[in-house]
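A single protein chain has been omitted; all remaining protein chains appear in their positions.
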Amino acid sequence: MKRGVPLIITFVVGTVLIFSVFIPPMENLGENFTLFFDIIAVFAFFLGGGNLLRVHLTKLTRRKRDWEYSIVTIVGFFFMLACGLFKIGNPGDISASLTAEGSWFQTIYDNVFVPLGSTMYALLAFFVASASYRAFRAKNREATILLIAAFIILLGRTPLGTFVTGWIPDSFSVLQIPNLAIWIMNSPNLAGQRAIMIGIGLGVVSMSLRLILGIERTYLGGEDK
Amino acid sequence: MVVPARAVPEPADSLKADSVEIIIAPPTSPVVSDFKYDDGNSLILTWVPSIDDLPVGGKVLSYHIFRSDNGGEAKKIAELIPGANYYKDEDLYSDTNYAYHVVALSSNSRAASFQTASIRPQREWVNLNLKYLFFIALIIAASVIYFIETAKRGKKLFVRKIAGLEAVDEAIGRATEMGRTILFIPGIHDMDDVQTLAAITILGRVSRVVADYDTKIRMPVARSLVMTAARETIKASYMSAGRPDAYNDDMVNYVTDEQFGYVAAVDGIMVREKPATIFLLGAFFAESLILAETGNSVGAIQIAGTARPAQLPFFIAACDFTLIGEELFAASAYLSGEPKQLGSLKGQDVGKGIAMLAILLGVLLSTIAAVGDTETITDILNFITRVFTVTN
Amino acid sequence: MEHFALWLAAFLTLGIISFLYKDNAWYKLTEAIFVGLSAGYWFVTLFWDNFYGKFWIGKGEHAYLYVGAFLGLLMLLRLIPKIGWISRWPLSFIVGATSGLWLINYFSSNIMKQVQATIFPLFSSQYGAGFDAGAATVIGNLVIFLGTFTGLVYFFFSKEHKGAFGYTAKVGIWVIMITFGASFGYTVMSRMSLFIGRIDFLLSDWLGMIL
Partner (left out) sequence: MMNAFTPPLALALVDIGRIISLTLIAAGLLWLFIRAIKLKEVERRVIFLFIFISVAAPILFPTVFKEKATPVVKAVFDKIESLPPGSKVLLSYDFDPAMAPEVQPMADAFSRHCLVKGHKIIYMCLFATGQGQFTRTMENVIRPEFPEKIDGVDYVNIGYKAGNEGVLNVIISDFKKMFPTDVNAVPYDSIEVFKGIRSCKDLDLIISIGGGRPGIKEWVLFVGDPGDVPIATGVAAVVAPQLYPYYPKQLLGLLGGVKGAAEYESELVAHYSRFKDSPTPALLMMGPQTLAHIVIMAFIIIGNVLFIQGRRKEGKR
């Protein structure tokens, strides 16, 4: 029951979904799975949200390092639940739209979520710089190629690129940096992407088969019998 | 029921003022047929456009499609632009009879076609459009299974070294020596993404080593289901290492579903706990570089892998080892070292062989066809292209 | 109120940016706010969309939704240690379905379509004369063909990268490295524009310093 049933479920569900693609009356099965999945995810959230609370409550009661911030997290979590589930701070009643104009839920989304998310995202501007400083060094042939490709593209994105190679006659215009940058994007870049994508496709096929056939079963409990 | 207008077409240049009725010829020969390889829910209607629907100076401004269900009143279901000659009607029922007619409209008059015969959409049981897809998938799947079986029978199979995976043991050992934690980030997608599944299968191997070495593992996740699956996996590893009591649910904890909220928290964990080893395996988006750079700044050894081509460059730049696409999915099999698992990797190579052969032949033949244009070669080429074209 | 919201947004924005200097109390506070609120936000969204939306609003429409709910309930049995192992059933259902669903999906979009896209003539009478139109295109085509081919050689698992095979694989990894370098360089601009957006918010919306 503990190992056998799950393996059978995986096998049956996986096989049926593979064949459903080729059988028109079953073509909606994949979509239905997405529906199932969404519902299971809601139930699972009780475990996830519960865990979040447990972690922070433990931190708080045991006065672990930085326990003060756990208060903020817990309060924030319940505050959002109150605004969302009971529509507190919503100009309408319980049946009102969650994202109604002027509701606390939406206000928090606009003034807390959006700035937080986009600033976190914007940190990439800095990390892109620090990563290229460290990584683009001509340590070996592969790294040198990586460096040159990146440098040409970067140069092509600034007016410098045009000035540096503007002297190249038009009959060899492909060698001018901005054109070269485009050529790299269109040819070798495309080739590399394709090889990676075909490889990924095969990797997925093989791993899925291992899971469906029950050869890969670490998620159910290692190698023991 | 529908009386088609009989109109004598006039020469196109006799355009008159709008007050005079512009007479146009009706569309002709409407034919309705079953749309192939569906669940009995669509039909396809074709017709010959009105002879007044000319590219230049034509008088037809639009076509209206009318449908009658089970002999009932005909209702307008679509408006199409001039030049249209077919329409696919979807979301129908296989137990209803449908008949159609097409009306051409000028600026102030209309002309209707005959009504088509009444038919029902047919349900097909097998989608023959996908037959080549099925066969090639079958060949690759069969070769994967074949090599798995061969390996089971004890035949030795060679698999080349993958640097990123050779480093796993060493990376875990390093954390053990330094007495620091191992951070395992399984991407930000849920269990309905194959990359997350790949991450969980790798977690199975990693946590087994972790259990043997008695190292600390820490795994903040962005999805509740991933938390459940990860706990199950780590617990199983500790059981098979014979140390179930060393396992603790707190090794895995849920943070938030929000992409950058999760990233903010993981960044915090990295700088505060200074893990010795970080695994970044699974589905990553823009956060890939934020995590990898922060991890690098605390001096951790980082092993990353994803199947998202857009994020691979950032992992390559900021991590010590990167599993590129296919290697991510092969990782668990490779790490297990079991012959039957390695066999599946050999099966993948057959797929690569097929892809390479098709590309080689295809490029060769189409180049010859483009230059010389011989019929046989064009035929073979068309066949290869058809095999690899997926139509629905 | 609007004034407060603006200052709050600026406070949070600077809190995140302060992390670049080092981990500090301001960042920790911002992080705690972000995690707490967003976890609540997602639960509320999931609840209304997937639970209320599907069971109350679309009630009876899909009887099999209850199968999903049943599996979800099985998941919750984890909370009872004695029969917690039953939660493996929904888990294996998800693993099986995800594998089956994506197997064919990836197969058709990543293998079939990419192979099909790589079947093209290296040169054709249609290309015009002149270096950039003719030769550059032909060389480009050749690179796409050989690059894809050698890239696949690199991924071969069952043969050691030695001899002629090893050289081909080497060319493959070079092509892949060009791909990575180029994509990295090309992304810089969009990453910068995100930060430009934040600076613009701070300088102009918040401080009103831009003319």
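Here are a few things to note about the model shown:
By written order: A, B and C. Residues from 1 in each chain.
Definition applied: a contact is a pair of C-beta atoms (placed from the backbone, for glycine too) under 8 Å apart; a residue touches a chain by one contact, two chains touch by 3 or more.
Keep in mind that what you see is a predicted model, and the values were worked out from it rather than measured.
With respect to the full assembly, the chain omitted from this view is in touch with A, B, C. Only one of A:Lys2, A:Lys64 or A:Arg137 touches the absent chain when the whole complex is considered: A:Arg137. Touching the chain that is not shown, out of A:Leu98, A:Leu116 or A:Leu155: A:Leu155 (per the contact rule at the top).
Of the listed residues A:Val55, A:Ile71, A:Leu85 or A:Ile182, the one in contact with the hidden chain in the full complex is A:Ile182. Summary of contacts with the chain left out: across A:Ala44, A:Cys83, A:Val128 or A:Leu211, the touching residue is A:Val128. Within the entire complex, the positions of chain C that touch the omitted partner chain are 20-21, 128, 133, 137, 188-190, 192-193, 195-196, 199-200, 203, 209-211. Residues touching the missing chain, restricted to chain A, are 125-126, 128-130, 132-134, 136-139, 147, 150-151, 154-155, 157-160, 162-163, 166, 170, 173, 176, 178-179, 182-183, 185-186 (touch as defined at the top). Although one chain is not drawn, its touching partners on chain B can still be listed: residues 55-58, 61, 80-84, 107, 297.
As a convention for this text, only the chains that are shown with their structure count from here on.
Using the mean of the Cα atoms as each chain's centre, the chain most removed from chain A is B.
Rounded to whole angstrom units, the spacing between the C-alpha centres of chain A and chain C is 4. Averaging Cα coordinates per chain places chain A and chain B 16 Å apart. Residue positions of chain A touching 2 or more other chains, listed in rising order: 21, 37, 40-41, 44-49, 52, 66, 113, 116, 120-121, 123-124, 128, 132, 136, 146, 193, 196-202, 204-205, 207-209, 211, 219-220.
In chain C, the residues that touch at least two other chains are 16, 19, 28, 30-31, 34-35, 37-39, 41-42, 46, 75, 78, 88, 91, 94-95, 97, 99, 101-104, 106-107, 111, 115, 118, 145, 148-149, 152, 155, 176, 179-181, 183-184, 187. If you check the complex, the residues on chain A that touch chain B are 21-25, 27-28, 34, 37, 40-41, 44-49, 51-52, 55, 66, 113, 116-117, 120-121, 123-124, 127-128, 130-132, 134-136, 146, 193, 196-211, 213, 215-216, 218-224.
On the side of chain B, the complex with chain A involves touching residues 37-40, 123-127, 130, 134, 137, 140-141, 144-145, 148, 190-192, 194, 197-198, 200-201, 203-205, 208, 223-225, 227-229, 232-233, 235-237, 239-240, 250, 253-256, 258-261, 263-264, 272, 286, 289-290, 292-294, 296, 307, 309, 312, 314, 316-318, 324-330, 332-333, 340-341, 344-345, 347-348, 351-352, 355.
Residue ranges on chain C touching chain A, taken from their complex, read 5-6, 8-10, 12-13, 16-17, 19-20, 28-51, 54, 62, 64-65, 67-69, 71-73, 75-76, 78-79, 85, 88-97, 99-104, 106-107, 109-111, 114-115, 117-118, 130-132, 136, 139-141, 143-152, 154-155, 172-189, 191-192, 194-195, 197-198, 201.
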